[in-house]
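Just one protein chain is left out here, and the rest sit where they should.
== chain A ==
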Amino acid sequence: MAFIKPNKTKAYFKRFQVKYKRRRAGKTDYRARIRLTTQDKNKYNTPKYRLVVRFTNKDIVAQITYATLAGDIVLTSAYAHELPRYGLKGGLTNYAAAYCTGLLLARRHLKNFELDQEYVGNEQATGEDYNVEEGEGKRPFRALLDVGLVRTTTGNRVFGALKGALDGGLDVPHSEKRFAGYSKEDKSLNAETHRKYILGGHIADYMRVLQLLKEDEPEKYQSHFSGFIKAGVEADNLAEMYTSVHAAIRADPTQQKTEKKAPAEKRKWKIQKLTYEERQAALVKRLNAVNGDNDE
């Protein structure tokens, strides 16, 4: 093979500055993080709470966090995989499920801080822009939405979660511009459309479309909505199902701790070094094997 001059010489590596670990992993946007976590210095140790919403392929994570020098502390968290407990069997990462997760997080958080009686939020999911009003006693809990690395387009699921948290009673500064159903031409939010998305109306429509196509592609409906089919949910039942999930969440938002058994043997991550005796024994064994071969 011909001599290929290496592109990345030793000098290149010597001068290479790595980005922060979480940036290399592509998980944290430091520009946004600096702006979300810095507190005014004349507010000293008052924490700045963030409503963190992240989507994975099969789950939604919603947390209320604040930053400290030692690391971020999570006050409350809610996951979409908890929603089956409240009656939601399928579609755990859609707009409606995001709304449910946000709602769950808000109700759970307010309950932990004993604000849930005072700040009931919006009990009917109307889709209109709702802002918590200051009550008699304590002020409403304020958090800032932390979207992560998501592109904030109109109708994004993070805003579904935001709407859930708002209706749950949290005070999150926001604009209605990015909710599903906002029209750029009219410059207004169509509450009806937004309500449709919150109650899974867009999903119901697609289900109906696939039902009609059953002659051409019989498998498609099955493959897309297997979760709903197993739970016996039809396109018409969806809105009801979501409203009952909302009610169930409001009834009991407490977090259930899963029972985790302590493993029988503690798993050791550090590769244990052999002791001197073990190394000597291994050497003797190897020498014997070599000498044995030589004899033969």
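Some notes on this structure:
In this text, a residue touches a chain if its C-beta (ideal position, glycine included) is under 8 Å from a C-beta of that chain, and two chains touch if they have at least 3 such contacts; residues count from 1.
Keep this in mind: contacts and distances are computed from a predicted model.
Selecting from "AP complex subunit sigma", "Centromere protein N", "Glucose-induced degradation protein 8 homolog" or "60S ribosomal protein L21", the unshown chain of this assembly corresponds to "60S ribosomal protein L21" (UniProt protein name). Shown as candidates are A:N42, A:N57, A:T275 or A:N291; the residue that touches the absent chain is A:N42. Screening A:R31, A:K58, A:R151 or A:K187 against the full complex identifies A:R31 as the residue touching the chain left out.
In the full complex, the hidden chain is touched by chain A at residues 15-17, 19-20, 30-31, 33-34, 37-38, 40-42, 44-45, 67-69.
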